[in-house]
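Up next is chain A:
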Amino acid sequence: MADNPTTPTPAAEMVNATINGIKVQVPKGTNLIEAGQRVGVFVPHYCYHKKLAISGNCRMCLVEVGGPMRGPDGKPVLNPDGTTKVTMAPRLSIGCNTQVTEGMVVVTNSPAVQQAQNSVMEFFLINHPLDCPICDQAGECKLQEYSVEFGKDASRFREEKVHKPKQVDLGLRVMLDDERCILCSRCIRFMRDVAKDDCLGFTNRGSHTTLTCWPGKKLAGNYSLNTVDLCPVGALTDKDFRFKMRVWFLKETKSICTSCATGCNIVIWSRENVVYRQTPRENDAVNECWMCDAGRHNYKHINAASRLKKAFVSGKETSYADALKQLAPKLKAALADRTSVAFVGSARATNEELYLFSMLAKGSVSDCVPRTWDGDSFLVNADRNPNSAGAKIFNVAAAPMGSKFAAIADGIKAGKIKTLVVHQEDVTRRGIGADLLAKLSLLLVVDFRPTETTKAAHFVLPGVTYAEKRGTFTNAKGRVQRVWPAVSLGGEERSDWEIFRDLLRETGQPDRFADIVALFADMAANVKPFAGLSLEKIGDGGVQLG
Partner candidate 1 sequence: MRIERKPLTIWERLYLPAIISGMMLTFSHLFRKKVTLRYPEQKPEIPPGYRGQPVLVKDEDGRVKCVACQLCEFVCPPRAIRIKPMAYPDNAKYKKVEKTPDEFEIDMIRCIFCGYCEEVCPEQAIFLRGPYSVTGLSRKDMMFNKEKLLELGGTMPDPIKKWQKK
Partner candidate 2 sequence: MDPILIHLIKIVGVVGVLLFICAYIVLAERRICAFIQDRLGPNRVGIPIWIRKDGRAIQIGACWALGQPIIDALKAILKEDFVPGHVNKFYFWLGPMLVMAPALMVWAAIPFGSTLCGVPMIVADINVGILFVFAIASLGVYGIVLGGWASNSKYPFLGGVRSSAQLISYELCLGLSVIPLFMQVGSLRLTEVVRWQTEHLWLICYPWNWLPAIIYVASSFAETNRAPFDLPEAEQELAGGYNTEYSSMKFAMFFLAEYANMITASALLAVLFLGGWHLPFVPVSGGIAVGIAHICIFLAKVCALALVFIWVRWTVPRVRYDQLMGLGWKVFLPLALVSILIAGLAIVAGWSPS
């Protein structure tokens, strides 16, 4: 996939056109909606979506189109002053399915176009229910937005509205309200063409056309919730988000999904430090406009009541500073003999955390937990760790990942390994059971939630989830992408990189990371693949490692 497909490759043939009097040059094959977008002319549209096949059924994008007038000899007719004479087509054309041709003249704001938009809106609304107060789409509804911009102020429809099924359960995660559907068929095209799971379609005719699942099918695939994003109105809603919160209260924070190694770009929607939903963010190099349902709903742990918000020493709650003070001499003593210490890192940690972790673990045995099961051919990667690539770059993971666990277990059993440092993993499920953990003289766990391992730990320091910190992840294809903090729980928990920095400082390493920017700069200077990078350069879209 090209980094930015909207930048025309020089080879593409360019055509010239005029949109609302503004000259524009676009590659051949560009449609009028996209061409208009380049010069800041907005053409309203419902059924068109740039990643989907064009169906041209909503008629919202009608514009006036014209071209050079041609005489009987096929040559352009000239005005007396020498310019080409333009003739406008007698009827309006849909912008989404009309491609720019040489010399084309497009008008999107003439009275004819405005009247057409007005009438189309009126048609959309004749059978539309007055559901906005209970409709989850309100606030991000294209029907609301266009009504204000292109519609009439009052309805002239006096007849009884057509009633269609409401609260239709389409599958595991999606709820349909047929009355609100404007029959744009985006959802149908997505499931058919992109998700390759042709399950939706229209039945009946005219005003009674109804969206439904094909008999015997359900909208249940792992990509079904993308139809909710696509639906320009509130016909398709996410059952998980349904009636939870109004979108206008939600704060949008850019982030990436950490549920697999693909690293889909997402937006975290939160209000007052509670995450309410996650939606895909467009990045053509990673996930285009989509994400899988599993990743989308994998946010519940962020605000779980069981989150660790305090440090624990031998199971007793205490302040972070106090725990650190008690831990420092013990850890320092333990690290004097590197062979007696083992480290379990996390391939779910950020690059910065892994970098610091690798500094802590230098000279000791360390490994990460592998998580590999079925992927699919679209987005979901078989590797469910979001940063396996980083764990390998920083040598926190063994090769192959997870191969050292048996050795660590044996080391503990033999009494050779007396200290274990664990980051965000539950090692009891990886062959190092509670009985072995009990033999350790020092078990330090950095985690954000309680596990069997934190229960056995002598020291627990409270870390955070991906939605609460800054940092970068390296995806399966070697692309470095950033996360930003969306929420904060307000306890004693802190970014894991800060915890590792404190541990390094307390065990006698120079204290040189004032903030994440300095840390990243240090990493870029010392770790080859990151050479020359900075957080700023990575930006919103990420950067492919060399």
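Quick note on the criterion: a residue touches a chain if its C-beta (ideal position, glycine included) is under 8 Å from a C-beta of that chain, and two chains touch if they have at least 3 such contacts; residues count from 1.
In picking the candidates, the idea was that all candidates are chains of the complex that A comes from, given by their letters.
None of these values were measured; they are calculated from a predicted model.
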Neighbour of chain A by the touch rule, complex-wide, chosen among 1 or 2: 1
Touch list for chain A against partner candidate 1, complex: 129-130, 132-134, 138, 163, 166-167, 242-246, 248-249
